[in-house]
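Only one protein chain is missing from this complex, and each of the others stays in its spot.
For clarity, chains are labelled A and B in written order, and residue numbers in each chain start from 1.
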Amino acid sequence: MSRYLTGRIGQAIVVVWAAFTLAFIILYLMPSDPAQIIASGGLQGDAGSEASEQQLDELRAQMGLDQPVVVQYVTRLIDTATGNWGTSYQTGRPVTEMLADNLPPTFAIAVQGLLIAVVVGMLLGFVATYTRFGPLRQLLYSLPSVGASIPTFWSALLLIQVFSFSLRLLPAFGNDGWTSTILPAIALAIPVSAIIAQVFGKSLRTMMAEPFLDTARAKGASRLRAMAVHAARNALLPVLTMVGMLLGALLSGAVVIETVFGRQGFGRMTVEAVNAQDIPVVMGVVVFSAIVFVVATLVVDLLYPLLDPRIRQTLRPPRRLLVKAA
Amino acid sequence: MNPYLASRRGHRGGRLTAVAGATLAVGVALAGCAGSADGPETSATAEPTPGGDLIIGTYLDPTCIDNQQLGTNVSLSITRQLVDSLTEQDPETGEVTPWLAESWEVNEDSSAFTFALRDDVTFSDGSEFTAQVVKDNIDGIVALGAKAPIAGPYVAGLEAATVIDDHTIEISFSRPNAQFLQATANIAMGMVSSETAAMTADERCAAGVVGTGPFVLESYTANDATVITKREGYDWAPPAADHDGDAYLDSVTFQVLPENSVRTGALLSGQIDAMDSVQQQDEGSLSGNGFSMVTRANPGFAVSVMFRLDSEVVSDPAVRQAMMMGVDRADVLTVLGPTGAETLGVLTPTTPGADDFSEFLEYDPEGAVELLEDAGWAEGDDGIREKDGVRLELEFPYFFDGPVVELLQQQYAEIGIRLNTSQMVVADFLVALESDSFDATVGNLTRADIDVLRSTLSNTGTNYYSLADADLQSLLEAQAAEPDPATRVEIAGDIQESVLENAYVVPLHALAAAYAVRDGVNDLQFEASSRLWLYDTWMVP
């Protein structure tokens, strides 16, 4: 087991390193000049481009951009590995601090959204498979496609209109306490629950066709019991795989929700950093996301044996007692 | 009527464009002009009461609370409340009045400025405001280098900042620097504490600036909200202010709400008290029924089509002049709604020294076509003109003012000019400018001083627009060196005429600060550069 773990951790390091290197290459290949972007003040209104070449050079030297590319790469690699992730060109704050500030709000809505999605999605998938009523089943089968096609932007605005502006039940923005996470979490949950509903539903239907379901029914189990007790447990595995992947995707995909709801967050930080070519932040985001994905998949893999006893057992030699009867 | 009309000009008979359905914002904005009879507490004669926490929804995050580093509308509207400047510019008259400096002397050729400072000013960290502090500020600005994109150019050519005594400082330049006095009134040259001035750029962003202003920074949460709170013991308001002593508001929260409909909805549902950047489609619901608009046009260089003058297509003056005549500015203003305002020349109406050049800005598509035909640009099969095998197509990258650019595309298509527009983020836009792969774009610069012409049109520096007119350049330098304000205005007139006659740029419109407030928020004011000034603002819950 520990050999397995060390193997996986080794793999993880390689993945993160590869992501880092790839991001570095892409960022440095881009033609724009971060020094100029800062000197231009983001062109948001008032700065002329009057910085002298000398001032720009000084700025570039400050940012370490005047070194040869290889030196920059190695420096950054070593720094990142030792925990120094640099300071943002835009805000001047350490990247690690920015991550520490921006992750919790995104995490809050991502985790909540995921939980809602799992519950709603599984419920939807279950009812869709269980019901015998044709029209209802058709409706429930089509909901996932609808849910996945609704742009989060639109659903977020709709939620705000209804629950915040009209009914005045929940806040439309900010990060003040638990109530402000509800609407964003719901908006996030809609497409995710669609995916889960479909995966779980399909998985359930596959399980329902398995022979051991017949055995269960032959014992007198009701259809509900057969589905809920026998099929559902087996159908969970693909859902678990999805959840691992989805959490990583949710963290970065929340940018639209964060923008609409006026929340600080990982997604927005990323988009702004990319637009401004804020290299330290972008690199930090890439490395962090790689780590998240790797950890999530590892956790999922470790959780699998808990759900499926067959995986729990490493292969043992077949017993010589196979043929002997009692 | 243009309050800044210089006396020399008189009425030029320019046509003041009637704007259908657009809110013209010219002149000083006073808050609380509730249109209808709603709102019991909106009477302008009511007495201001202290107290209240104002929440303003903004469309952009300030990113860094440092007036000397960042010059976006939002960040300056915040930092204006935190820092005071040496001088203040009266938003109505444009006159430079005392503030932290009680009086000053300028030498003959405007190359040396001596300020006598107040002696009763302290920073929010307790430190005293002295001449040394001013020197530290200037040194700090120089040290920021390229990271002080606005203030840096103001002190270009600095020779020395000399502390004469505790409350007297002399700032001298190696050449005449007529714009410097107005510069000292700008938010970007607001005074920060010596401790702040000594920090690196990053540290300053991380900590926020410490200033002498009526408010103090309480917290800044990126992409969420900035909170500033009242500074107790504030006692050095400029003369233009309506009262003395502490500000009325207890606190102001700038809540970042980038999505227009959310910002509007938040205001309408009472979750915020005011909002900026009111779009054209929301204006209707925010005028009356408990809300009102507060707007002011930005001073400075109007939003204009900026040409790269040595590009093949655009180097032909007929093309540029046709483009000047081919814009229906009334339509432009309709599209913009409250975030835009009319401009009568290269300088916008709220710029001290602006004038009425509207005869250049008349919409005359037939005249434009005639001009092009005469110059040999014949209409091609697809409606786009051609001359000697060259199509009248312009590469047009841009990063703001999208709706107007799209409108331009349509309008120019009617006279046979094609704009190949591409919206970009700042990073890519700068690359496009650098690499000469563009023919024209839109640009502007906000500042309440004529020198804004030089900032934009001077060909020292990067000269993206390939300006080469030597006469124009000497005029630009001349106004920079001219100590007499009236003469400066005259030179400014000459500059504008030259620019407009040659169609070096095509002025389109002015930007405008467009705020909406709920009834009960009174005296939301703008300072001279159309950024918020909340010292006199008071609210009724």
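Heads up, the rule we're going with is that contacts are C-beta pairs under 8 Å (C-beta built on N, C-alpha and C of every residue); 3 or more make two chains touch, one makes a residue touch a chain.
Convention: contacts and distances are computed from a predicted model.
Note on the omitted subunit: UniProt lists it as "ABC transporter ATP-binding protein", one of the names in "Na(+)/H(+) antiporter subunit A", "Nitrogen fixation protein NifU", "ABC transporter ATP-binding protein" or "Thiazole synthase".
For the omitted chain, the shown partners it touches in the full complex are A. Of the candidate positions A:V15, A:V127, A:I182 or A:A221, contact with the unshown chain belongs to A:A221. The residue touching the chain not shown here, chosen from A:Y28, A:F133, A:W154 or A:F212, is A:F212. Hidden from this view is one chain, which touches chain A at 210-212, 214-223, 225, 229-230, 233-234, 307-310, 313-323, 325-326.
Just so it is clear, only the chains that are shown with their structure count from here on.
Note for the complex: chain A touches chain B at residues 30-52, 55-56, 58-59, 87, 90-93, 98, 101-102, 105, 157, 160-161, 164-166, 168, 171-175, 258-265, 268-269, 272, 275-277. Partner chain A is touched in their complex by these residues of chain B: 57, 60-61, 63-64, 70-73, 76, 145-147, 149-150, 152-153, 156, 188, 200-206, 221-225, 255-259, 261-262, 265-266, 268-269, 271, 399-400, 425-431, 434-435, 445-447, 455-456, 461-462, 464.
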